[in-house]
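Complex shown without one protein chain; remaining protein chains in place.
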Amino acid sequence: MSFAPSSDAAAQALHERYRQVRAHTLALAAPLSAEDQCIQSMPDASPTKWHLAHTTWFFETVLLQRHAPGYVLRDERLHYLFNSYYEALGPRHPRPLRGLITRPGLDEVMAFRQHVDAAVEQLLQHADDALLAQITPIIELGLNHEQQHQELLLTDILHAFSCNPLLPAYLVKRQPVTSAPLRWLAQPGGVVDIGMPADSGQFCFDNETPRHQVLLQPYAIANRLVTCGEFAAFIADGGYQRADLWLSDGWATVRAQDWRHPAYWLAPDDPRRPFQQRDDLPADRWWVFGLDGVQALQADAPVAQLSFYEAAAYAAWADARLPTEFEWEAACNAAGITQWDDQVWQWTRSSYDPYPRFEPLEGIAAEYNGKFMVSQVVLRGGSVATPAGHTRPTYRNFFPPAARWQFSGVRLARDL
Amino acid sequence: MSFAPSSDAAAQALHERYRQVRAHTLALAAPLSAEDQCIQSMPDASPTKWHLAHTTWFFETVLLQRHAPGYVLRDERLHYLFNSYYEALGPRHPRPLRGLITRPGLDEVMAFRQHVDAAVEQLLQHADDALLAQITPIIELGLNHEQQHQELLLTDILHAFSCNPLLPAYLVKRQPVTSAPLRWLAQPGGVVDIGMPADSGQFCFDNETPRHQVLLQPYAIANRLVTCGEFAAFIADGGYQRADLWLSDGWATVRAQDWRHPAYWLAPDDPRRPFQQRDDLPADRWWVFGLDGVQALQADAPVAQLSFYEAAAYAAWADARLPTEFEWEAACNAAGITQWDDQVWQWTRSSYDPYPRFEPLEGIAAEYNGKFMVSQVVLRGGSVATPAGHTRPTYRNFFPPAARWQFSGVRLARDL
Amino acid sequence: MSFAPSSDAAAQALHERYRQVRAHTLALAAPLSAEDQCIQSMPDASPTKWHLAHTTWFFETVLLQRHAPGYVLRDERLHYLFNSYYEALGPRHPRPLRGLITRPGLDEVMAFRQHVDAAVEQLLQHADDALLAQITPIIELGLNHEQQHQELLLTDILHAFSCNPLLPAYLVKRQPVTSAPLRWLAQPGGVVDIGMPADSGQFCFDNETPRHQVLLQPYAIANRLVTCGEFAAFIADGGYQRADLWLSDGWATVRAQDWRHPAYWLAPDDPRRPFQQRDDLPADRWWVFGLDGVQALQADAPVAQLSFYEAAAYAAWADARLPTEFEWEAACNAAGITQWDDQVWQWTRSSYDPYPRFEPLEGIAAEYNGKFMVSQVVLRGGSVATPAGHTRPTYRNFFPPAARWQFSGVRLARDL
Partner (left out) sequence: MSFAPSSDAAAQALHERYRQVRAHTLALAAPLSAEDQCIQSMPDASPTKWHLAHTTWFFETVLLQRHAPGYVLRDERLHYLFNSYYEALGPRHPRPLRGLITRPGLDEVMAFRQHVDAAVEQLLQHADDALLAQITPIIELGLNHEQQHQELLLTDILHAFSCNPLLPAYLVKRQPVTSAPLRWLAQPGGVVDIGMPADSGQFCFDNETPRHQVLLQPYAIANRLVTCGEFAAFIADGGYQRADLWLSDGWATVRAQDWRHPAYWLAPDDPRRPFQQRDDLPADRWWVFGLDGVQALQADAPVAQLSFYEAAAYAAWADARLPTEFEWEAACNAAGITQWDDQVWQWTRSSYDPYPRFEPLEGIAAEYNGKFMVSQVVLRGGSVATPAGHTRPTYRNFFPPAARWQFSGVRLARDL
């Protein structure tokens, strides 16, 4: 057997990273009871327990089952229960029924995580260079996959809590956010490179490739995100009553679902706002539900949990527009840009189409991104719920235009 | 303080009964995890935790709040969350969202039960004769109400488990049931008394009153319930494919929902049947899901979890009919009758209409029964899930004709 | 050929009746354009053209195909298109799509009617006594069936017109109705005979048989129907906002569909009320849409197009109740009763259950009534839309409790 100190170090580093990401998931679930972790508040959301199990299932299925010699499946039933949407991996539990899986219980799911974590540790300890080279990108994909679910875990429990009339808080109060004055940053346009280079050595998803050139017109982009205070002015000016500001589908949704404000805002007279703070505040103050429960609206905080429809209507009202995803990417590291990835994802005016010469990944990861490329809109950036180090300027997030349970907001752009 | 030995004894007896009924509810919940107790599998079902809290809410609202001097509500929020359908008691949490209430948690609901139980004990210890006379019927109503929810707790968790592809068992295997040969018991008809007499001294619900006379033709009634073996013969004879056997709404339901057998039956090749028993049994054996999980069909056991539509179609196929609720009541203590209240409720051929001169109870209990008297069908008897002592020959249970998650079956009748 | 004067006369009389009933159908359709006759405004309603064709299909299928020697079907396709709900007669065009059958056109349907009428005439001219005895009840059933569709033709076109914002009128203004003062007519109850005697010699449907005895308590019944003026007082008193007046299903419907008044009433400020009459009337005057278009509410006219839910809520508000169908039948010819069959059908407090020893008709008519005996409520009487001579005291009409497009109203009753 050959002496391979460098790969030992690589394996150790990879395992350390594995442990950190996996531990972060548990830390996110820690404030939640077994009951909290079991429920599903709408078909598009998933229970915390399901996120815990599904990310583990991913490692078991894609890594251990295919690459760990002699690995035996922990439990056949988990394969069925915790597949998400991989058609190639056989039938699966219907998505809207995820909240009914009380058994296996949370303790069994935790044991499943430990079992898989131990097997991954074993695998990394005994992998030779060839195997390590083979499994490193798989583990890296699994960790990025888990980080995506870390954000979803938060958006989904927030939605679940929003359906409870008591509007419980997930955590104690966050620090207030301050915003700089709005400035328009001129961008030259021209031929720009978009997407991740093939030889970057950096992890990315297949939908960010291949890197290619796009021709842009000159434009200006806002130095910061749209704030809650600005959005309140839009509402006060009748923004939710003026059809001319909205896309047709957006307006139909406003009417059908009686939208009057962002999904997690509470009107000044909403009976669910907290008693103790009512008297200290002006009678026309909006309230905002978030991870820290119901708080009085902070004028400087970025508006969040917006749908694309609301984002586009606001931009029309503000005599501006949303940037395309290419404009966003070309500008995201420009001088003066703030809040690009630490507050809310930013809706772009780009539908989620494949890049030229896009090829999905091989194998089961083929279903990771490409098959969703229709009827969705691209968001760029990152949010308070995005794990540290997970995002990058080329990252393409996407949701349907009516989705309003994500940490999603607005950065404006204009023609020059 | 006056000497009042007789009412002391009465109060103690009442309290003893209170404690037994309340303890039975907890015993029913004991095999379930906090996760199990939180979920709701369809709008018509409720979480176990909700049953635990709602029955307690009933005592707090109807008894303590109105009759216990100085009683302070445990928690304002519980009033909103755990009202079921009492319009007179203000707004309430929407029924289909009951499964999203992870907070208050199960521990808080348990504490709520203890709090109310202690207050009821206090009330009974200090009640004078006048107060005791006033609150005794209220407590009796509350206990019967709780017993109804004891049965619903079982039917609802059984439904929830039926949505889990693992089909978990609520309890260990029950004893097998044996059935006598089918015999037809001739009944003379004529003018019979129906309903509970006003002066019986026995508890009953308002819908069982007033006692009145009904004129019946001679008829025959089956000595026992229809069995699973008999129902399997109906299926084998194409019962679910023959429109002529079904009521029009029933047939439409069969087609729209692709009914092929009772809701909790598993076809002989269903992948969810237990591995270990597959090889021991004939290949055409049906399987039945119940409180004891999935078991091979017992030919002699009464068929259960039937809708009225299925009950009526079976009766038509068997060249018989369902008894009216009056025929059932007149015959239920006749010589030779078995299984009248210990296996499954029995669908009758009577819509749930008010008795002549029916008057709902006064006060908030006015909403207990009367307002449901349309589009429902009467069931008579009792079931394995009915608490001991809860039912009686005049008891009128009712469900919509498509309901198939109750312990509901068939007793046949014929014209003579 | 034998001399058979008596049956000739009988055949001629039957043919005369046939011609009169069939001609009346055409007279009802005459004010309608081909476009009017083609459309279907909801799944429960049918196009006029469909009524014209289906009643003809009934004679072709039940009479000619089985009893007219050598009769050849006019067109195979009509069999599929114009069957209503007879499962025994094979597959049929889905009910909700009836309004899409523009071809065959109205002219072809009219030709179909003439073809069948000619064949029936031939059949009657050449029938011998035996055949005549055999087909007379079939023709009588077909004519009563057609009369039922005559009423439905009117209720259905009225619903279709109610969906047109122009609210067109089917006919010119009717005569105003006057109502007597309300009086309560005491009825003794006791054992009464219900249903049509077997040997009456009169036509009836199977659901009116067999005649049997029912035991009634003493009661009082209103001499006339509830008027629009009285119903307006119910509305003004908050009738549609008071949960306590409504059955549970009714209240859920009120809330879900935002009911505020009868379906065909227009609020005093409805923009669809006719311009020319607005200024002549008080500003709080309701308007009522009917066969004569939109007219100012007539206080004395019977309220119509009510659901059972509204009828029952009104009765509760008026400190009364609806009569059972047995009370209605026992009282309908009592001294002092008016408006029993010439204004609106009267909702009873009886679910539509089979009479004791009820047997459906033999053959395809078996599906005529019995299979609908669940989840429906009985109406008694007759309406302005019922053809002359079609109804009788034993007649049992039925609709689901939420139906509000029929000529259906309220006669009150009370316990004595």
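We just call them A, B and C in the order they show up, numbering each chain from 1.
By our rule, a residue touches a chain if its C-beta (ideal position, glycine included) is under 8 Å from a C-beta of that chain, and two chains touch if they have at least 3 such contacts.
Quick caveat, the model's predicted, so the values are computed rather than measured.
Counted over the whole complex, the shown chains touched by the missing one are A, C.
Contact with the chain not shown here comes from a single listed residue; of A:Leu32, A:Leu52 or A:Val377, that residue is A:Val377.
Note that of C:Ala34, C:Ala118 or C:Ala334, the residue touching the chain absent from this view is C:Ala34. From the options C:Arg77, C:His126, C:Arg183 or C:Arg260, the residue with contact to the chain not on display is C:Arg77. One of A:Val172, A:Ala198, A:Leu215 or A:Ala236 touches the chain omitted from the figure, and that residue is A:Leu215. Considering the full assembly, C:Leu106 is the residue among C:Leu14, C:Leu28, C:Leu64 or C:Leu106 that touches the omitted chain. Think of the hidden chain as still there; on chain A it touches residues 85, 87-88, 191, 212-217, 243-244, 246-251, 308-309, 312, 324, 349-354, 356-357, 366, 371-375, 377, 400-401, 415. For chain C, the residues touching the chain absent from view are 33-39, 41, 77, 80-81, 93, 97, 99-106, 160, 163-166, 168.
Throughout what follows, only the chains that are shown with their structure count from here on.
Of all chains, the one whose mean C-alpha position sits at the greatest distance from that of chain B is A. Centroids built from CA atoms put chain C at 59 Å from chain A. A separation of 38 Å divides the Cα centre of chain B from that of chain C. The centroid of the Cα atoms in chain A and the matching centroid in chain B are 45 Å apart. For chain C, no residue reaches two or more other chains under the stated contact definition.
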